[in-house]
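A protein chain is absent from this complex, but the other protein chains hold their places.
Order of writing sets the chain letters: A and B. Residues in each chain are counted from 1.
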Amino acid sequence: MSTEFEPNVVAFLCNWCSYAGADLAGTSRTHYPSNLNVIRVMCSGRVNPLYVVNALQQGADGVLVSGCHPGDCHYMEGNFYARRRFTLLRELLEYVGVEPGRFNMSWVSASEGAKWKDVVGEVTKKAKEAGPFKQFRRAKINW
Amino acid sequence: MVNVDKLKEIARETISRDDVKYLIGWRQGTYGFRAAPYFMSTPEEAEELIFSPLCTNNLATYLTLAEKLPVPRGQEPDSRKVALLVKGCDSRAVVQQLVEQGISRERVLVIGCPCRGVIDQKKVEAKFPDVREAVSAVWDGDTVVFNLPGGSVAVPRQEVLAGKCLTCRYPNPVIADVTVWEEVAVWGSDDYVDVRELEAGSPQQRWGFWEEKFASCMRCYSCRNVCPMCYCEDCVLDRLNPQWIMRSVNTAENTAFHLARAFHLAGRCIECGECERVCPVDIPLMKLNRKLTKEVRDKYAYEPGVDPEAKPLQASYRPDDKEDFIL
Partner (left out) sequence: MDMKKVRKEKFADFLATLAEQKLYAPQKVGESLRFAPVTDSGKVELEMSNTTVPPKSVFFPQTETLYRYEVGNTEIQQPAMGGVDIVLGVRPCDARAQVIVDSLFGWDYNDPYYQERRKATVVGLACNKPCVNCFCLSLGGGPASTVGLDLLMTDLGDAYLLQPLTEKGEKLLALAGETVETAAAGDREAAESLHGQAEQMITRKVETAGVAEKLPGLWEHSLWQETANSCLGCGICTFLCPTCHCFDIQDEVEGLEGRRCRMWDSCMFKEYTLHASGHNPRPTRRERTRNRINHKYSYFVQKFGHTACVGCGRCINYCPVNIDLVEILRQVKEAL
């Protein structure tokens, strides 16, 4: 029996916009892929790039960081810092050989339940295309 | 022109000052083509000072490496300045430390030495293997002259200079209280050919390039310790709780370590190349750092360690920063 590969995607959602947006999608009974493992953080600017690396190490096949639209940050400017940080991290990950599409970022506001559905669909699709992440997954070497 | 006598004179004057704790320079190493960092606290010690193509070490590291022990009760902290000699690349480290407020300007005295490029020891040792004696070297036009035991040999500098020097755009110190001799002409330019070559491959090819190199890392942390920009009091690599990167040595943890190290230098690396020079297992770390330097330059038109008034790249933003990959 062959089963389709179901990726494991870790999503860091900001408390004020993206998490609320995902909530809205839920309460609106929107159907979207269930591959996401959501971790709520106070702001996308709070996400340490090491979290992303660590998620990939511990078994994520894709990572999403989602925050408020630029200008809408609850803390005024957190997402601006996050934007610079993750633009560079994405370049670095791809440079060492992580497939493009494993790391994603999105802006989803609290009212964008519909956009959230699209984002999840897109991120899951990309992770599925990239396949299981192997490069620096914590393998149990010598365990 | 490099005038070591003049440099020694300035060094003696500097060390004699009451407000200077010590002067950091270079002296001839104990064997082969080495120079060693040299801490001088009396004027007589300046006699051993050198400035030559052997002076690879970036001394700006020592500004932040010195341990800050608690001052015993009843004693005043030592507020004297630390004086140091800098090449062009080293001076950018000083500027970047100032930008990040890692050091304060009144605590350092910078003596600028316009530089015509330092050697890559590996290249020189390949050319002249098994040289036990300490060999001095000087610049002469477009060559580097090595005073080998059997006589002097001039080598075109293209053949022996470190890679970073061949693409150097800052041979003259960008910050200095004194500049010892006249500035030298900029001969290099940098179009990141090495980075572009690797970028052109597929993800599998790129991982193929890095995998074995990361796997061979012993995590001796010499790249971190030698880096003038790695000066956190409490490094994420040393913490046990939370321990983001495990201490065991394998491909996964080593890759996470190298990603963390490189990323922590994003927009901060001043390309002195020390990490790559010191690596005992020859991991091409500058290829990793320079990828981020290139992205920082292309995306944000930012160059670290040039303007002491600049803001650190990742502690600032522009509302219209590019975001073409964001969904």
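The rule is simple: contacts are C-beta pairs under 8 Å (C-beta built on N, C-alpha and C of every residue); 3 or more make two chains touch, one makes a residue touch a chain.
What you are looking at is a predicted structure, and each value in this text was computed from that prediction instead of being measured.
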Practice problem: Return the single residue from B:Val20, B:Val184 or B:Met246 that touches the missing chain. | Solution: B:Met246
Quiz item: Of the residues B:Thr143, B:Thr167 or B:Ser222, which one touches the chain left out of the display?
Solution: B:Ser222
Quiz item: Which parts of subunit B are in contact with the chain that was left out?
Solution: 29-32, 34-39, 57, 61-62, 65, 67, 69, 130-132, 212-222, 224-226, 238, 240, 246-250, 274, 277-278, 280-284
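In this section, only the chains that are shown with their structure count from here on.
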Exercise. Could you tell me the distance, in whole angstrom, between the mean C-alpha positions of subunit A and subunit B?
Key: 36
Exercise. Enumerate the contact residues on subunit B facing subunit A in the complex.
Key: 198-199, 203-211, 214, 236, 244-245, 250-253, 255-256, 258-260, 262-263, 266-267, 288, 291-292, 295-296, 299-300, 313-315, 317, 319, 321-323, 325-327
Quiz prompt | subunit B partner contacts - residues on subunit A that touch it in the complex | solution = 49-50, 53-54, 57, 70-71, 77, 80-81, 83-85, 87-100, 104-107, 118-119, 122-123, 135-139, 141-142
